[in-house]
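Notes for the one structure printed next.
Removed: one protein chain of the complex. Kept in place: all other protein chains.
Note that the chains take the letters A, B and C in the order they are written out, and that residue 1 is the start of every chain.
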């Protein structure tokens, strides 16, 4: 048993009795984080962290970085029960969750199976709330799960078909919700609330009906509602709109360190809303105690220099994306000639080998990035060098040869190749023009491609409309980052490698087909793409890790050999700034939305201010 | 005159209607709608969006209806004070705007005031001391301010103000005063920060004012009535203020209507760079993400200010020049 | 011989001048006067203008600048796109004359670059053993003159296998000086075209409204009001959305110019209009009218000249707005795109604190902007004076 130590922060509340003692606040079995075992030091309570967000919406970073999940990854990307005391799964079909006894919401109300029941029955399965039924993530082979309350601490979800992604969704940075604080939410639900009061509330909130009100009040991903009880390490105190959000420690948080201190160590987090453009400047002026969002590799020099002036430390973490910047030829392009070319693997390969990745690496990444195809990183157990090197060499002669083979033999007077129908081969690349990095890389690529007789024009438009335009076939090539999760384990979903979503700009129409379960879009008519879909479905149905490893391997091999997206470099570095006094921030780590939830898996609740430093 | 003013006010109604149509077109013009942006944004963060949910949202906000109907709905709503809903903030527009409106007005008015306070004396000085060192020097300074793009000036000022005076980077006040009610300390903090945007936004306008005032004055100073005033034994400065300056005010007054939109437009980029708590950044963001009602409300608000400004300018012009007042209505 | 005055207070004597008197004698014209009276008004203005030294210098400077953009390729030591991956963010190199106390002629020291892996900065140092003499009228970077003819002839080139970055390089190792020279092409023309568009519109529309008054005025005023009501950025965004994306960079450039011009006329039109509302009551307008002059003539020949000073001042003041207005567009990602460049773009690219802290030479494009703006203003001053009948 632990010798519990109360944080200074609650001294008053504890004294006047508004807050029970820690022993009562904690679940019977809290999650004990053994810092020493993680190579970190147990810390001390206290302190306020300033951090900057680029927009009000970014308070979701608190949910992401807070990373309190029913089930979550640890530093080594192994799934661990977190809010749950334990979980069990059978054949990826039946999932049984056991809650921690005595676990409480941040307002002190017990967190129980009722909260699951409320959400399942009164929200998910409420026809008014969800006229179109359950969210896709809860369906497997288009069928919903069965939900059972096994005992007062246990719930179970079971499907007929395997649903291997279920736990991953729970562990994801934007987690699938399974429970809401019923005691709070019921006041907004007609089944429980007094109709008149509810009507008044609806009127006040200016939503059309109670569902709007209910949605507004129950947002967990964007913790905008200070009244909404939470299980996160910090809870919001300020309702938007605001220029500054303050989060304070959740007195009922379920994690403790090995010395008996309740996490988080740090009492408050203050998020200042700023223009994203000046985040580097502010961070470099010592105005942030923990900052990664809004910083880019290009800011490193400045931040490093600021170390002399302000008590901050800058670390470089490695991005987990498959490619920092990737070019995605749209296989569903509306222009027939271009579409034909894009579907010709020789053309895609030519585009890829025509790029001088080394130059880009040198110019924009100080030579520190890894020249690579758009694929997984060496940190992934699935990694093979052949994926990285697949068509990622710089070989303009080969490119020329491939292009000639693809039928682009004619040339205009200025050396630009001619399409079979006589037009000049000028590729229009869609860019959001958000970062100079993108502009620079494109400028270099323009030159590289020009060497092999392809003209490139950049068109800037809002990224926001890319998807619909790509779906409509208006986009030829777009620039984006590559595969999100570059460090997958076999148990993670390979969906990024197959046409599975309409936001995959290399094949949005095929993606839509999969996403809508063959209702919309078109089935892939390119054998390799169809193969990827097939493998994806296989992965979903598989139950063993070996089988999944195999599938992953096949898919990676197809994806890289076929060059469905043209990666440039990966393993680029992300500056992470923290106050010099702040302890336990890893010096080196992986950084990405998926699967590390940015800082999430490194548990920012275990960071602490060393007052002696 | 009263009749004229009433008539001018009446004319404002169709003008505002016309503007509202234009505004609606502008916010409708880019392809797609907010929900597109929404998906795109989630995707940019690596998140996934539930298509079904988005369709539902679309229906809920009437985006499946044709544009004219949405327009009528929007204008109708505005007439009774309902400015619509901000998708981005998931709040009614009126709640989102908050302090920003008056901070914008504050920044704009201080800028305008500072511009005038600086421009008038300098303009008069430059005109009366044409080709003196002072004239050249002030012209040079003014043009310098004009020649340096606002965002660079903003960056430079921000950087050095931080290094030299320790002013926190950007914003209109120190962070601890955000969300705070007004207090002396907060007001002081605002004043401490205000000078940077005011200088940045003001420089361009000041130079323009000075140069134009100078040009107009130089013309007027030659006129016979100035000689008459001198022959009366009038103090040259007083004579200048009473006669030529008043004549040269013509251009200045006709500009009043556009000062506000100009200042606000000029301030937008500065505001983004400095991350000011004004409407500019919010407006641009709303436009980019097609948070149309929010953008629309901002635009209508600015338009309203402009229309009022033009009204003021028209009336002031009539006050200023009896020739316009007494004969201006006629047609030639 | 002059008339004598009696002592103070004394009675006046009748005085009659005895000098010969011929009522027909007109003093002979001096050569100067003869020249003046035959001269055209433009000529007169030129004479007056010449006397304004600073304006003259400014005019010559601008002329030179415009000539320079014609031969930008020749003047720039490097091509617009030439990158030097080994010289990224290199600071400006000093041109020297003496090496070891000996005159060598213009040369620069060779540069060595080291990567500081700690701060991730490139550290450059002069290698004083490596004297790289500049070459003049030389063959260097190949380019396409006016995009048409292949050539490689330059005014000045670095030594063979050497470098010459007089104003440093940017983040892709491109020569800032060359980019400034190329950028002048766009920046110097965009302003003029934009101003031509906006001034034509402003003067014509404002003039008609002000001169005619009545309903025409009412309509025009409302149009202006509506246009002014929309802040420029949304308008830009909307217009940029209409601009066909398949346009070539040159068309985009023209489009932007026209957009800048189309949005800028309202203020001027209002100024013109209100001034004319007052001026049209002058007798000389009436006189012209009674002579049968059309409104266009009255506005153009009688009213607008009376407003010239204002117009010149406004025009010269608008030029920076036009040169830099395009930066605002670029800032929003709507403006010109590579391969075209302009001073505005160069500056937009330099928008970060690190530039100010570490690479201030990337802000050098401000210098030509300032010079051009000053020159235009002083030129304007000279023009104003030349057009001023009282001078």
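Heads up, the rule we're going with is that a contact is a pair of C-beta atoms (placed from the backbone, for glycine too) under 8 Å apart; a residue touches a chain by one contact, two chains touch by 3 or more.
One rule holds in what follows: contacts and distances are computed from a predicted model.
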Between "Heme exporter protein C", "Dihydroorotate dehydrogenase B (NAD(+)), electron transfer subunit", "Multisubunit sodium/proton antiporter MrpA subunit" or "Peptide/nickel transport system ATP-binding protein", choose the name on the UniProt record of the chain that's been left out. "Peptide/nickel transport system ATP-binding protein"
Only these shown chains touch the missing one, namely B, C
In the whole complex, not just what's shown, which of C:95, C:251, C:286 or C:367 touches the removed chain? C:286
Listed residues C:21, C:149 or C:215, member touching the removed chain: C:21
Contact footprint on chain C, counting only the chain that is left out: 2-6, 8-17, 19, 21, 23-24, 26-27, 29-30, 32-37, 39, 41, 44, 47-48, 278, 281-284, 286-294, 297, 301-302, 305-306, 308, 387, 389-391
Which chain B residues would touch the chain omitted from the figure, given the whole complex? 1-3, 222-225, 227-236, 242-243, 246-247, 319-323, 326
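Note that only the chains that are shown with their structure count from here on.
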Comparing A-C with B-C, the busier interface by C-beta pairs is B-C
Middle chain, criterion being Cα centroid separation: B
Chain A-chain B separation of Cα centroids, rounded to whole Å: 39
CA centre of chain B versus CA centre of chain C: separation in Å? 26
Could you put a whole-Å number on the gap between the CA centroids of chain A and chain C? 50
What positions in chain B touch 2 or more of the other chains? 30-31, 155, 158-159, 273, 288
Check each residue of chain A and list the ones that touch at least two other chains. 281
Inside the complex, what are the residues of chain B that reach chain A? 30-32, 36-37, 39-41, 43-53, 55-56, 60, 85, 88-92, 95-99, 155, 158-159, 162, 168-171, 175, 178-179, 272-275, 277, 281, 285, 288-290
Listed in rising order, the residues of chain B that touch chain C in the complex are 11, 14-15, 18-19, 22-23, 25-27, 29-31, 139-140, 143-144, 146-149, 151-152, 155-156, 158-159, 204, 207-208, 211-212, 214-216, 218-219, 222, 250-251, 253-255, 257-258, 261-262, 264-265, 268-269, 273, 283-284, 287-288, 295, 299, 302-303, 306-307, 310, 313-314, 317, 321, 323-324, 327-332
Within the complex, chain A is touched by chain C residues 81, 83, 85, 88, 115, 118-121, 171-173, 245-246, 333-334, 337-339, 349, 352-354, 357-358
